Each structure stands twice: as C-alpha cells, then as structure tokens.
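Worksheet: the structure to be examined is printed underneath.
As you look at this complex, bear in mind that one protein chain is not there, while each of the others sits in place.
Let's turn to chain A:
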Amino acid sequence: MEDPAAPGAGSASTNGNGNGGGKGKQTAPKGREAFRSQRRESEGSVDCPTLEFEYGDADGHAAELSELYSYTENLEFTTNRRCFEEDFKTQVQGKEWLELEEDAQKAYVMGLLDRLEVVSRERRLKVARAVLYLAQGTFGECDSEVDVLHWSRYNCFLLYQMGTFSAFLELLHMEIDNSQACSSALRKPAISIADSTELRVLLSVMYLLVENIRLERETDSCRWRTARETFRTELSFSMHNEEPFALLLFSMVTKFCSGLAPHFPIKKVLLLLWKVVMFTLGGFEHLQVLKVQKRAELGLPPLAEDSIQVVKSMRAASPPSYTLDLGESQLAPPPSKLRGRRGSRRQLLTKQDSLDIYNERDLFKTEEPATEEEEESAGDGERTLDGELDLLEQDPLVPPPPSQAPLSAERVAFPKGLPWAPKVRQKDIEHFLEMSRNKFIGFTLGQDTDTLVGLPRPIHESVKTLKQHKYISIADIQIKNEEDLEKCPMSLGEEVVPETPCEILYQGMLYSLPQYMIALLKILLAAAPTSKAKTDSINILADVLPEEMPITVLQSMKLGIDVNRHKEIIVKSISALLLLLLKHFKLNHIYQFEYVSQHLVFANCIPLILKFFNQNILSYITAKNSISVLDYPCCTIQDLPELTTESLEAGDNNQFCWRNLFSCINLLRLLNKLTKWKHSRTMMLVVFKSAPILKRALKVKQAMLQLYVLKLLKIQTKYLGRQWRKSNMKTMSAIYQKVRHRMNDDWAYGNDIDARPWDFQAEECTLRANIEAFNSRRYDKPQDSEFSPVDNCLQSVLGQRLDLPEDFHYSYELWLEREVFSQPICWEELLQNH
C-alpha cells in the first residue's frame, strides 16, 4: 500500500500527541472558571463562549485509552500486575521486564502465549491478565504517565509481532461460544462485571493492540511501520478463510442485542469495532484523499475545496434569540397543508429576469475589487455612525437602540466571502431547461442541455452560468454506470470490482446488515441520556456495575458518574462508527451507502437522533462525567487520593466534554447524510418538528456543530413557512453565510420546485428497488441463470438429481396434493416468462 493511501494517517498527525488527557484539558483553568461563573449566572441562557474544539477521527491517545476502562474496573489493574509478576518471577530471575534485552522479552512473550493454551480456565485467565498488563504498559516499572503510554505502545508492537493478536482471536472465538457463561448470565437476576471477566480481558488486549498500533508517529521505526501495514491487512481481509474481524464484532453486537448474551461487555466491543473500522478503512482525512483519488480516476474535475479545512477555518455564530421559541411548533404548517407553493411553477420566470441578483451576484462579486458603489457604502457606514451619535446626543427622548456595541466593530465581523463554492447538479440544469422550453417553445427535449434554439438570450446566459458551476459527484457516475450495467449485462460483461477493505467489509455485512443496524440503534437508544430506563430495553450497564452495589453516598456518586460516562462512550463509539461506515460506503459505491442508510431510516434513526437532541444540549456538552484521578494512565502510577463528594462534584477543569461534543457532531452529520436530497426524509424532519430542537442546538458556539445544524434547517426552510423564516432571520443569515449555495435552490423564499405530494413509501420503494438490483447484480453470482439456456429435454430434466428429505416418500402424496394439484397452473404466464 502506498504511503498517502495509508488509512488512519490523519488521526496521528492531528491527534497523536498523546501526552496527557483529551484536548479539552489543554484549556487554561482560568478561562474555565470564568466560563463556569458565567454559566451559573445565566443557566440555560444564550451565553456560551466559543468552544475551542478540534474535530478529528478520535480524541487524544491517552483519552481514547482511558475510555476503555470503567472506574469500577480500576481494581483489576492491580490484579493484572500481580498475575504478571507471579508469572514473570517463575521465568526470569533478578531482572525486571524493562531491563530485559529485546530477545529475552520476545522469549518471555512466546512462553506466555504457550501457557495461554492450558486447559484450566483460571490459569488461562491469569496468563491473559499478564499479557494485558504488558499491553497496559508495565506501569509498575514506570514513573510517569508519559512512560506508561510509551511502554504500552512498545509492548503492544512487541506483543503483536509475537502473534498475540491471533492467539487472542482464537480465545475470543472460544469465549463467545462459551455457552456456560451465557446461560449462567441469563439465569442471574443482576449481571455485573464479574460475568464478563474473561471477555473484558481479551477485548482489552485486542483494543490496546489496535489502538496503539493504529497510532502513527513520525519517530516510528521502519519495522513498526511494516508491522502496522501487516496488521491492517490482517484485520481487513479474511485470514485463513475467516471473515474480517469487524464482522465477528458485529455478530457480537447482534448477539448481545438479541438477549442471548447479556454479559457481553458491549462498550468494549463497540469501541474495538469502531477502532478496527477506522484502522482498516481509514479516518476522515484518508477519506478525503481517497475521494480526490477516485475523482481523478473517473476523470472528474478536482474538488473546489477541502471540506475539512473549510470547516476548520469557520467561526461560530452567536446563537439566535429565543424570544420567539414559544409557539414555534405551531408556526410550522402541518404536512397536509404543504401543498405546492404558489408561484412554484412560475419559478421559470424568476430565473430569467435575474431577480436573484442578490443571491447570485454576491457570490461572484465578493472577491472583486471594490467598485465605486461599494466604496460609497463603506463611507456611508461612517456617516451613519456619525448620524447615530448625533441622534443620541440631541434627542434623548427617542429610546436608544438596545445594542450598545459600536457599529463599526460589529461590521468588521462580517466575512469577506462565502466559504463554499456554489454547486449545481445536472438535474437542476435539466429542470431549468425543461421549464424554459415549456414556456418558450412549447415542448421539452429530455436530457439535452446543449440545444438552446428558440430560447431568449437571458436563458442562454443562465444556462451558461449554471454550467460553470455544475458539479458531478462520484455518486452520479456510479448511478449512471449501474444503469448501464443493468441495461446491457451481456455486452458490458462483468464489472471488475477492486477488492478494497471497504468492499470486503460490505460483502461480509450484506446479508445481516439490517440486523447490525437495528442492533446499533437499539444500543444507541438505550444509551441516549433522554431515554428512560425501561424494563424491555436492553441492559447496557452489565460491564460497569460492580458485583456489590454501593453502600455509601460517595460510592453511589462514583458509580453514577461511571454509568453516565459509560453511556457517553457508547454513544460516541456508535455515532462515530455509523458515520465512518456511511462515508466509506458512499465513496465505495453509492448504493452501498443507500442500503445502509435505508436500513437506518427504517429502524427509525431519524426520530432517534432528534430525540437525542431534544435535551439541554449545552449541558450535555459541558457534562462532567469523569474523575480524572481515576483515568488511565493516571490511576496506574499515582496513589489514589482520598475521593470526597466535593471533589467528585467539582469535576474536571474542561470547558466542555470532548466526547459529547464529538458525538453530537457525528449524530448531526449522520442526520445530514440520511436526509440530503431525500424529499421524504426531509419531510420527516418537518413532521417531527425538528426546527425548534435544532435551533436550540445552535446555542453551542462551535462552528462545525452549527454548520451541520444549519444544513439541516436549510433543507426544511421551504416547508416551515414564511412566518418561521421571518422570525428567524438570524438563523437564515447564518445559513446564507455558512452553508453552500445551490444556485437554483429557493430555500429562503419557499418556491419549492419539488413540492410534490409527499409519498414516503413510493420514494423509498424506488430506492429500494435500485439497491436490490445492485446487490443482486453484484453479489448474487450463482443466480445468474437468466441468461443460461433453458433445459427442455425431458430425459435430462427428469434425470436431475434433487436432494429430497429422507422422509419425503412418506409425505409425497400430501406434497403433491398441496403444492401441485391445488395450485392452478397459469400456462400463459409460463410462456411469458420464457
């Protein structure tokens, strides 16, 4: 694999500094204090400082490692250490692990792996714990957190090179099928971490291997780099005729959700699954690289901008006012009223008379040197400022404007240009031309966008401008190709599908994909802070609850924090996993993406995410569900200070909770992915009254989160009605400034071209048919019988061997009666089919 194509590269360069906790921790405590006092003053109000949050594939290295463990598990660090030291003493005398030569270390690991194959479960567990202690960084021999992280990484590479991963994979297979553990867990009234000891040790070792090896550092030796690539390949492709590792984890998730294995430590499974997918398929920056490559291969023009960079450079907007929040839900018209807006078909005219100059000219003119009139306007600002001052001095009777900020200061805040280049789809041009032709020449020419005969000059100009901004996506090409392959299967022959890790994963997931998606969403629902604990929902707390329930206030406070943290981490991993899957499948093939997203939609993903956001999102993002002294690696080297209820209440010094902000952005991106260009799904956003929910999320002053909220609002403004738009001009302006413009999109005016009756069923069915055609063409190879000659020789047909059940000759008369004689034979249909 070439270097730029190495997946996961992004995670290292941006997040790989790994010294000490998450990024949030770098914020000066002073600012934090100021923030908190501010928050106290205006709880629930609009005030929220801009959040210095950097989005990425994952949090910092240490934070990602610490989230693997719940605080309940902390005692086990010592257990692991003891197991290791006992074993080590019997093998090596007079030396510590870190003092050994590399060869001696290798020899010891080899011995450990041998001892892992003993029959006795207890002894096996002890050895596995010893391995885990190595992977955790032999912290007993370290002085600082940096040391622990360093040796953890070193040991993990060593362990991997000695074949630890495959040994543990075998053990994991065994443990999954361990019916004794399953049945004992099923019988118990309350499951605790004690029920998943073995699985947790195995999964922890595997997670540490994946996470440590995934992380790229400049200083990594050549051997380590090779090891990383080997590991990546090993995880991506099926080794020894096995399925890819991610599939095993997916099947664990579904088994857990079905209730057959309630003791599975689901948080660890999900974390590992997410990291394996990220490691094998690549993170967001790698995705961008892949996209650029793929466009080049297809001969498409390069992208106008690097979206990751654009989003990074965006600034947060101050949130809209909330005085109008009340009664907002009444403002949105019920869907039944959403008939075609008047003037919609007049659209055609609006286009030709260039009434849209504001919308469109702005975009092109912003970069040009200031013209006479613009200079005038700049000068004018000063004059009005003077006028304002005069006014305040001379006329005290008139109430001064509420905003006391100097005008000039506020003006400066306006951006020079728009962040995104406008785009036009081929479909939009076709639609525009169809309208024009209908009006001026009285007939249409289908998809011909080149013939402009008989159309007036302004139309020519419009078409030219539209074509200048035409954007063809990879998906457009894929859909076109799919149509062609479907139409002429013989002449085009077999499609050559490159065996990328993504393709392999899809093939593996294909047949149980609906179950996987349902399972993930079920867990997400159970972990959402807004959902009440119901008896019928799945119990996701099995791997956080201690064997003995807390007695003191302090203990229960600690457990409370632990439980919330546990849920947050689950939400984080699922949201990131789903987003990553959707993005990769979309790039690999649009119908793979559509397949996954349709199942998410069918499993009610849209209302689920909206429900998630229907909480005080600001307090979710600033939640302090962590106890930093208990976090790995800190807890392994420091003597635990006395915990008090006060210190637990105080929480950490972070301005915000990285993982929660990350999850929120992921969920919003997910929602965008599902609804983009899907009329019926957009209407779901309207029907579920998402506008007030989303608007509240704008309180969080973080540019990326706001961008994805604004996108979701933009696609539904047409349906929210004029009143809503009028009373939400701040939001409307923010949309205008931050979201990409689509040239023929009248989102702000409500003249909806697509205002057709809303038929969810029909739209989804069409899409489903396309997906199914794709899946069966590409993945149902043996059923290609349509083009094989029909065997009509009586002898050979009767001579075929059919596998019949053993007892068939007892029941064949019944079968004959039911299946043959009682079924009317439609001869004509038979003829038509052949």
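Throughout what follows, a residue touches a chain if its C-beta (ideal position, glycine included) is under 8 Å from a C-beta of that chain, and two chains touch if they have at least 3 such contacts; residues count from 1.
Going forward, contacts and distances are computed from a predicted model.
Undergrad: Would you mind picking the UniProt name of the chain not drawn here, from "SCNNG protein", "Anaphase-promoting complex subunit 5", "MOB kinase activator 3A" or "Gamma-secretase subunit APH-1"?
TA: Going by its UniProt entry, the chain not pictured is "MOB kinase activator 3A".
Undergrad: Touching the absent chain in the whole complex: find that residue among A:Q293, A:Q309 or A:N438.
TA: A:N438
Undergrad: Taking the full complex into account, find the residue in A:N614, A:N728, A:N744 or A:N770 that is in contact with the omitted chain.
TA: A:N728
Undergrad: Tell me where the left-out chain touches chain A, residue by residue.
TA: For chain A, the residues touching the absent chain are 321, 323, 340-346, 349-350, 352-355, 357-358, 361-362, 365, 371-374, 376-377, 380-381, 383-385, 387-388, 390-391, 394-395, 398-399, 401-403, 407, 410-411, 414, 438-439, 456, 458, 722, 725-729, 732-733, 748-751.
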